[in-house]
Every structure is written in C-alpha cells, then in structure tokens.
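Mind having a look at this structure? Questions to follow.
A single protein chain has been removed from this complex, and every other one stays in its place.
Let's turn to subunit A:
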C-alpha cells in the first residue's frame, strides 16, 4: 500500500465516523444503572434462571446504518492491510475450575483430567496436548478418583458413592454403579485392567470386575478403620496398599485379609498433635510402599516387614498426590504449596546393584495445592486448585526437540465459550452454570494505531440465564441477528427467542421442541438466522428451520459408515448451502443443505480439527488442526485449493508450528476474499493469501519492525502472516463488521484474584 494511499485513508476513516449519526442519548432506568458494568463485578444478587435486565437504546438503526455504509465503501480506498477498531473486552468473568484428578493412559497417550465441578476432559498428548473431548460437569458428581481400565475405558468415582464409566465415543456417561460403601475417596485399576478397587468412606475396599459392558462387585476386602483415602495395586495384582488416617495397610487381593499394617509417626514437627492423613500411596514391584501424607513427608516402607525405610520431609504443608513412572525408576509428588518434587531411583553403587530413591528436582509451576499428579514416560503432569494443567517434560527423556520438549501450561479450554451476534454487536458468554449476554459499547472517535478511543456508550450487561438442573452447560450459541439463543446440557436442549424493544430485552423460551432434540454437542445458526443446526448424540446432525414461534425439522443427517462418534465442530457457509461437521477423530464431512444430502469428506488427517469455517463467495473450507497446520478445501471442487497446496509444499514457519495453543476460531473479511482471520490464546493473525509465505529465515512476528520501516522496506518484507500479540490471553476474536473487531481477553491476574489465597510461603528477602 502506497504512503499516499495510507495517508488518504485517515480522512476516510474520519469521514466514516463523522457521517455516522450520533446515537440518541440513552435514557437509562435506575434499575438498569444498578446493573452497569462496574456494578456487575462488585456483586451479584441471586437471580432466577430467566431473569431479564436490559437496557435498549435506539442502536439498531445505527448498526444497520454502519452496515449499509460499509457496503457502499470502496475497499480500495481503505488504507493499510487493515486498520480496525477493536472492542477490547475484559469483562468475561470466567474462572477455570480447579483440577481434582489427572490420569494418564499409556496405551493411547491420552490424559484424562477431572475438575472439581465434575467436568472430565481428555487431552491427546500425541496431538500437541489438544483437549479433544469434554464431559460437562454435574453438581452431584464430585469426582474424587479417575482411572483408566481395560485399555482405554475411563472410570471415575466420587463422593456421591457412584462409579461412572464414560463413553468416549458417544461422549456420554455410559452407566453409573453404586459402590455401596458411602462416598468413594479413591479408585485404582489393577495392572491387567480387569479389576477396579475402590476405597470407601466406611473403611472398606471393594473389588469390581470389569466386564465388556459393565462392572460388577466381586468382593469386599477386610474392612479398615477410617476412610480409605488412597490405594495402589502391587504391579503383580496380588496385593493392594491402602492409605487411611494415621496408617497404611496392605491387603491381599485374593483372600481379602490384611497382611500388614504400618502406623504413621504421629509426632509432627509442630507441637499440636494432628492426625496424619495418608493422601497417596504407591506400591512398587519390589514390595516398597511409598506414601505421601499431611505431615509433609514422603516415606518409603517395606511392605514385607512393615518397617519404615526412608523418610523425606518435604514441606510443612501436605503432600497431596503421588504418581510413579511405569518403569518405576522415577516418581513425582505434589504438595499443597504448589511445588512438585521429582524423585529418581539412582544407583548408589557403581556396579548398579544397589540403588536409592533420591529427591532430585523441585518444580514450582503452581500457586496452589497440587491435587493430582501423573507420570507419563517423558513428562511430569500436575494439576490443582489453580486450574493450570502443567505438563513438564523430563529433558533427559526427550530425544528430539519437538512439542513434547516444551513445558505446557494449559489454563483455558480449547473450545469456544463465546459466540457473537455480529450485527447486533452482542456477545454471549458461556459459563458452566450460566449464560451472560452483553452488548458492546460504541465510540464516535477515530484514531491511529494503539490509540484508546473515548467511549460514547459503555458496554452493557443485558441478560443472565441460569441453567436449570444439576447439569452444567455444555454448549451454547447466539444467532447472528441476536434474536435466538440456544444452549444445551448433557440431557436437555433449550432454545430462547429474544426480543429487543425500546429499552428492554424480553426473552421467551421455545417450549415445543421436537423429542429428538434432547441434547447437543454443538449448536450453530445459519448466517441469516433462519436455520438451526444441532450436532446431537449418536453422531446425528439435525437441520431445523426457525420460524416465528415454532420450529420445523427439515432433516437429520446420520453419520456415514455407521460410526456413532460425536461431532465436535460445525461450520456453515454464509450463503447457507454448505455445512461442514468435524468429528472427534473421523475427519470432516460436508453436507449439501440445498439438497439435504452428504456432499463429500475432506481427506483424513492425523490430527484433530481445532477450528473450521467456510469462506463467503468461494465456499472454501478452512480447517485448523492441532498440529498448527491450516488447510483450505474448496467445497464445490471437492479438493484442496491451490493456495493450500502451496502452503503444504512451502511449509509453515517454524515459529507458527511451535505455538502451543490451538486455533479456536476462524473468520473471514467480507470485502477481502484473500484474508483469513484466525486466533489462538496468544495471538491474532490475518493471513493474506495474496502475499508471499514466510520462510524460516524471515521473522514471523514482524509487525513492530514493519511499522518502523519505510514503505519500500515494508513492501519487501511483508509476508502473508500479519500477527498481533497485543491481546493476551485471547479467548475469542471475531470481525463485527469490516472495520471492527471484538477481542475477549481474560487476564490471568483477574483469575488469580478470584482463587482462594495460596498457602503463604516464606520467600527469601521478604
């Protein structure tokens, strides 16, 4: 872009705002003022599930005006690659829920994570640690234990006394079995995976046999005194070590009798006699039992003789969790101070005949209690109250420098929690327990890069929708026109009709829903808000026409080739002709909506899809994968586009590939067909397909240097990836109209401020 043109763009921008009509002053009711942005954060009163507060100015016409005007403008006259007004939103008050359990599956290299609210997430460590599956939480299901059995079957148990098996294909709870021992505190599968042992509140340890489609109570082992807080199988499967309050017991799995009981030392360093809670035990194949307890100790016991072999006092607070590597040469424990300690079995004699457990490395990646740890062959995994999932690779185990060699700290979900009604400038925030509807503010001013523009109207909190029942919300969507809101829990689907009139919002639930709409994994509205697409259980995909006050079921696409895998992502073309659906692992299917029939499948790719979108006019489907590859697939031609082939041939920049958060949203510029807008948690990027691709020698993040450079240099050095890292951590970014973006940030400090205070540690120099 020439300098003259760029210069000329400014007046145009000014013109644009000056031509825009000033909005009429809002007349706010006192009630509304109470619910202003600031007030909202200060405190919330209890609300009913459908309580409505709203303010409504005559903004609708203005928005339409802006849209009309934008259409009339000549894109050539616009200066720069793109100058945007960005609505920088930080009022999405999302706090990730603390992690309770992590369980690593060696077979599939997957990690199951359960959170305090009962949410269970599956991370694929082979696919760049992408969170590929997700079971929404449930109020009555506080998960205390999580384990894999029989290969890749996932079980959880909790304080409601039930054992639950999850269906990882259909993404639902398969069944739930009562343990009949009161709240369940611990659970572990035997090494063969055919038995589950649970530790109950009443002191009993129960064995369940895992049959192909059920689990069955086999026997109850000798009852102990006090709740069984931790248990671990001997690798031969003959014995179980259980940890309770003040003692560790070893039980014979066959006979059910107690073979050994080891009492904890009650003499704590502190003067007060507290009880010593054994938070974790690990049974090693040589008969050693490793325990972690509330006195801050890691102790090694000989289960044959019942003697204490080794004691490592770690902290003054609790040591909450333990995990042992499969090779039993390394173990990891997590403490209430947020530190994890690595222990290694190190030969103490040069001939290697004797070896000793040595505390080798402490890692401090958490601020709060580390509730659970796991040990993959190459990494230590930890999670806790501060909601970070940390994957700390063991550098000595990593052979090549790739994704696995980098420390991962996963804080935010890898799915979208925000949807946007572009024309109405509305944002719908999805929380586990509620939805919030906000309207963005406005400004009359214009400015240059980095300027903060004065607001002519602040953002408004319009509505809060509380979920009904114990189940958490699993997905939600607002229609582009803003008049429909849909959300779903694991067993119910809700649809609302919104009405914006004068200064108020009214909301009405659409009550007569078809029977098959019982739940949804993904909801999408068409561009004109006339159609609703719902990805439901069994892999079915419903197409529903929205009429004023009623629904009309048009069609249901059944999954091809008989798989019943759930659909994780949906995209519809702006003209409403094409619908793309991505399964968890089965690839992307494209349906023709005009003829209501399957169109084609995108060639399969090894890595899960993290985002997809269909471009206007060209109907090119852009797909982002968890390995950071981006493909463009022409739907009409059923093949990858030339640009996509060029990208694959050229290869993406190494810095692009080394990003560690997935792309969660893709959108397009209505007037610039060569642009693809996408973002992950730490960057926002516009890919200009007409520009040359950067190779590894050119700097990928060159915006700052380009800004300083002269026009000639700019032209020479500019490349296809325009990346801005200004907004972090970025949970959502979308194009409202061609000159306006909305960016939803969630600063970590704001999250930390809402966590309970951590255990105070003495820091040097304070």
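Assume contacts are C-beta pairs under 8 Å (C-beta built on N, C-alpha and C of every residue); 3 or more make two chains touch, one makes a residue touch a chain; residues count from 1.
The criterion applied here is as follows: contacts and distances are computed from a predicted model.
J.: Write down which listed name, "1-aminocyclopropane-1-carboxylate synthase", "Nucleolar protein 11", "C2H2-type domain-containing protein" or "AP-4 complex subunit epsilon", is the UniProt protein name of the chain that is not shown.
T.: Checked against "1-aminocyclopropane-1-carboxylate synthase", "Nucleolar protein 11", "C2H2-type domain-containing protein" or "AP-4 complex subunit epsilon": the hidden chain maps to "Nucleolar protein 11".
J.: Of the residues listed, A:90, A:275, A:468 or A:650, which one is in contact with the missing chain?
T.: A:90
J.: Tell me where the left-out chain touches subunit A, residue by residue.
T.: That gives, for subunit A, the contact residues 37, 41, 80-91, 441-443, 446-453, 455, 458-459, 686, 703, 706-707, 714, 718, 722, 724, 726, 741.
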